[in-house]
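One structure is given below, encoded as structure tokens.
The complex appears here without one of its protein chains, the remainder shown in place.
As written, the chains take the letters A and B, and residue 1 is the first residue of each chain.
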Amino acid sequence: MHQRQLVIKAPRQGLFEITASIAEVVQQSLISRGLCHLFVQHTSASLLIQENADPSARADLESFFERLANSHSHLFTHTDEGPDDMPSHIKSALTQTSLTIPVLEGHLGLGTWQGIYLWEHRIQLPPRRLCVSGFG
Amino acid sequence: MHQRQLVIKAPRQGLFEITASIAEVVQQSLISRGLCHLFVQHTSASLLIQENADPSARADLESFFERLANSHSHLFTHTDEGPDDMPSHIKSALTQTSLTIPVLEGHLGLGTWQGIYLWEHRIQLPPRRLCVSGFG
Partner (left out) sequence: MHQRQLVIKAPRQGLFEITASIAEVVQQSLISRGLCHLFVQHTSASLLIQENADPSARADLESFFERLANSHSHLFTHTDEGPDDMPSHIKSALTQTSLTIPVLEGHLGLGTWQGIYLWEHRIQLPPRRLCVSGFG
């Protein structure tokens, strides 16, 4: 079991591609055939595998989730940490805290159009801790 | 591979924290560095990692998902098992049937504010079977 802690600070609220950072950990692990597991140690940021080609797909995803998480936001009671806090928990609950990706012939077994994203849901952009585990 | 079956009965519909029970299984497994996998063997209860501090965050999550799953509930055709059945399947589909969490230095590698929750979506609170697998 090869484990690494990464600290990532997204440049803005929204989807931030981290495929290259994860691919580097996989390469360093020297695992040829196995699995790579990612875990984000936060409840207001999450992980997602999505289209890595057309930025308009990500923009539409971000605005869809923003609208959805804020529908009936006037009913929220957990508001002490700002108006982006409760929508952050909702977006995290609707997406992933952990992802597991195959490692095939020493590389991440992603499809042609798949990228790995850290989804930063907060406006203030705190540094985010990720735990990457590889095994084979 | 260390595997344990747990049977958990939530005290009420909604998010029920099970972090301590899972931490105990991890401790008993004597795994130092690895992964812990949880799987709920039901389609009307699910798993979620969420904020473990302020109960208002969980209350808002519960009511958000309740509203969302019941939007257009008049269109449901799967209604034989009661009005909470189809929303249960929807909430399960929107959250997780399985979770994988890193084990770091013999402990669950959760973030400071992360707790593990069984999300009971039914009103009648049946006992729920969980399979916990640890490996390192």
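In this text, contacts are C-beta pairs under 8 Å (C-beta built on N, C-alpha and C of every residue); 3 or more make two chains touch, one makes a residue touch a chain.
Given the structure is predicted, the values throughout are model-derived calculations rather than measurements.
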Legend entry - Chain not shown: contacting residue from B:Q13, B:N52 or B:T100: B:T100
Legend entry - Among A:P11, A:G111 or A:P127, residue touching the chain not depicted: A:G111
Inset, instruction - Quickly run down the residues of chain A that touch the omitted chain. - result: 33-35, 48-51, 54, 56-57, 59-61, 63-65, 67-68, 94-96, 99-102, 104, 109-114, 136
Legend entry - Footprint left on chain B by the chain that the document does not show: 1, 3, 37, 39-43, 68-69, 71-72, 75-78, 80, 85-86, 89-90, 92-94, 96-98, 100, 129, 131, 133, 135
